[in-house]
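Yeah, one chain of the complex is gone here, protein chain that is, but the others are all in their spots.
Read from first to last, the chains carry the letters A and B; within each, the first residue is number 1.
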Amino acid sequence: MARIGVFVCHCGTNIAKTVDVDRVAAAAARMPNVAYATTYLYMCSDPGQNIIKEAVKEHSLDRIVVAACSPSLHEKTFQKCAEAAGLNPYFSEMANIREQCSWVHSDREEATAKAIKLVQMAVARAYYDQELYQSQIPVHRRALVIGGGVAGIQAALDVAASGYEVVLVERTPSIGGRMAQFDKTFPTLDCAACILTPKMVEVASDPNVKIVTYAEVESVSGFLGNFEAVIRRRARSVRMDACNGCGVCYQKCPSKKIPSEFNAGLGTRTAIYVPFPQAVPNVPVIDRENCRYFLTGKCRICEKVCSAQAIDFDQQDEILKEQFGAIIVATGIDVLDHSIYGEYGYGRYPDVISGLQLERLINAGGPTQGILKRPSDGKEPESVVFIQCVGSRDDSKGFPYCSKVCCMYTAKHTILLKEKHPETEIYSFYIDIRSTGKGYEEFVRRAQEEFGVHYLRGRVSRVYPRGDKMVVMGVDSLLGQQVEVEADLVVLATAAQARSDAKELARKLNVATDRYNFFTEAHPKLRPVETLTAGVFLAGACQFPKDIPDSVASGSAAAAKVASMFSKPFLLSEPTVAEVLPLTCVGCLNCQSVCPFNAIDEVAFVNPLTREEKKVAKVNEGLCNGCGTCVAACYSSSIQLRGFTDEQIFRQIETALAP
Amino acid sequence: MLRLVTRPALVIQPDFATEIAAAAKTPLERCIQCAKCSAGCPVGFAMDYLPNQIIHLVHLGLEDCALGSNSIWLCATCETCTTRCPMEVDLAAVMDALRQKARQKAGSRAGGKVGAFHDAFLASVKRFGRAHELSLVGELKLRTRDFFTDLGLGLKMFLKGKFGLLPQRIRGVKQVRGTFRH
Partner (left out) sequence: MAENTYSYYPGCSLHGTGKAYDLSARAVCRHLGIELRELQDWNCCGATSAHALDSWAAIALPGRNAAIAERAGLDVAVPCAACYSRQKTCEKALQEDQQARERLEKEMSFSYTGRARFKHLLEIIVKDYGLERLREKLTAPLTGVRAVGYYGCLLVRPPDVVGFDDPEDPRTLDDVILASGAELANWYAKTDCCGGSLALVRPDVCGQMVARILQQAKEAGADCIVVACPLCHSNLETRQPMASKLLRTDFEIPVLYFTEMLGLAMGLPPKRLGLNTHLISPRKILRRKPQAVGAAATVGGPAQRGPERQEEVAGEEEADG
């Protein structure tokens, strides 16, 4: 026997308009095992919850059924309410008579009958509820930050400042990410390196942060609070403890023609190199695929000139196995390769470049020392055309989304060029201007009003060479006229896209990516830095293109989530997970093969009666997400999902089918 | 119902957009007015409304403006717009749909000289099953009452033997005529 209390919510008019809640309560009062039934306007409110608590006391209820909205909204609310009333929180059930009834039907009679049926089913299920308790999970108070761009750096700084250890893993030889490649930043026109390098130095010297560069995360196992990551630190061929950063090695290196990744394919670097002068750590790396010694066995000049004897050609990759409680993914974005556009030259015209490449050309640390020389003949351009939305807002060849930052960085480019060479003719072809941050709209207006940049509304159809100029075939849709501009240099604002290996990393971390391979957040509005995998957080543009302020903010937000996690003595795990009944389990491990979370292990079990040993399945409760797939796959019904047992579900079905 | 009022007041046809989209079998509602079509249109210099403006007119239901433009007849169906449109709108098909709609409403008056050319061409096809150039040109001159354009050129071509003198009527000409009846 049980004493179930049924509480039917009006939800204002959301439910009551279509469902006769009083009749539902009256019907509920007559159901078996129901000791009390009532209605209220808003059950989730404080007075509503008080009604429940008082009813539990007054009528000695031992289970509650709340007929209201979806459990995805208020399951926790009513579980806490039951707990406050002195009951085990898992003796609380919900019948969804809103999303699954009043919101999808219009006939009052039929809707009310369905609501009553739903309550009946919930009551039948509640009868079989068991006492369940959350278990404690220990937390390893160390965070892993994957990606050393500004978002990752900020996240590492904030977690470290909260008093916890951080390991920051970066794939390239230096931290800094995309921001290190920028010349100036909008809208303040701060020099990017000047504002970033202090943060880089800060994070490098923070005693709580260990930076591991030229390294990648190979695999991650474990669960919330208890992750183990295997990190491969690639061999730099330079001993970090010996190198003093003098730089003689890369000055003397004879292999000088390797395309520079940092300079976005413009300009070259040597085989032993640091990506940029302010690199952190300021220790060079030997690119073994292009180093003469590794290719032919000859050279070793760097070794000869190194005064610190830091060159080590025999250095091996190092595998680090580390434990973490939380992981922050901050791997950033790539830039679309515009060679897919035949109408813009298939990447074959040297004077048609991307925005990132222009950034490197005008930067003092770039391939032309900051003097804007066009790639084909080194001439300083007298006319420059900017084409926005290349690859963005393009369903056919690129991506349908807007890359968010291009309108701003294009305006920035035009201002920077005009500042240095006011006589340059600059045209910018746009579809819309998206300047939604603080000071952003005013910044774009400056480009037009103060610097005289001509903004023409219309997407460019084609760019082709004529003589030593590029002809841009565009249109001004405000005038309704086709326009043709002859330019010395054409700059394409190419789309920001997810990194090519984002999906692979997501798989390693067991997190989802969307159709563009950006990491998927737990809720697009309310949980932007969490994922649906507990313990894994997101920061920066790997979730979606962002400008610097948003990247920094999300880095701090992710760090706050981690710090709050680490601040608890232990974490609590939901008990509604699967459980194996070893007596009847035959050890076929079918459950293991279907489990999407790798949460089932094989263990030995000794039957207490017969003393026979057999292998059986066992659920790792920390990893189990309670999806129930294993229950469906078990041939011997030896695995059950707590809170969703076969018995409960069958009773619900029977109730549903009964007249 | 679109409650747009234009000055001067123009008649708005609320179903025009869906009708043309269905006839052209293309999702023209996806157009974001980026105007890449207009930027690359080789005949754009002669049009009164550029291709993106035609799509806009269709969106708004301004049927008379769209059907009365010279753009739809000057369009050479070079397919540049269709190939480059980032939203994969088949503008060439939209132009065909608009031409056919114009003819539906105004008969053979719609289309001026260009329309007359198409009529002359198809008249030849209906007569012989194939387009016979000499009679086609003759028919065109009659329809447009323009006898002097290209007279010298025509003579030159004739002397070079570029015109097949006698038209050949194919055996299956009835089947060909049947394709126009429906």
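Heads up, the rule we're going with is that contacts are C-beta pairs under 8 Å (C-beta built on N, C-alpha and C of every residue); 3 or more make two chains touch, one makes a residue touch a chain.
Everything numeric in this text was worked out from a predicted model, so none of it was measured.
Enquirer: Just to verify: which one of A:Y133, A:Y346 or A:Y516 makes contact with the chain not shown?
Expert: Hidden-chain contact among the options goes to A:Y346.
Enquirer: Out of B:G61, B:P86 or B:G129, point to the residue that touches the absent chain in the complete complex.
Expert: Here the residue in touch with the unshown chain is B:G129.
Enquirer: Touching residues of subunit A against the unshown chain: what are they?
Expert: 342-343, 346, 348-349, 464-467
Enquirer: At which residues does subunit B meet the chain that is not included here?
Expert: Contacting residues on subunit B, toward the hidden partner: 23, 42-43, 45-46, 74, 76-80, 82-83, 90, 92, 96-97, 99-100, 103, 113-119, 121-122, 125, 129-134, 137, 140, 144, 149-150, 153, 156-157, 160-164, 168, 170-173, 175-176, 178-180, 182.
Going forward, only the chains that are shown with their structure count from here on.
Enquirer: If we count contacts the way the header does, which residues on subunit B are in touch with subunit A in the complex?
Expert: Residues 30, 32-41, 44-45, 49-50, 52-53, 80, 84-88.
Enquirer: Inside the complex, what are the residues of subunit A that reach subunit B?
Expert: Subunit A residues touching subunit B: 343, 389, 393-398, 431, 457-462, 473-475, 477, 480-482.
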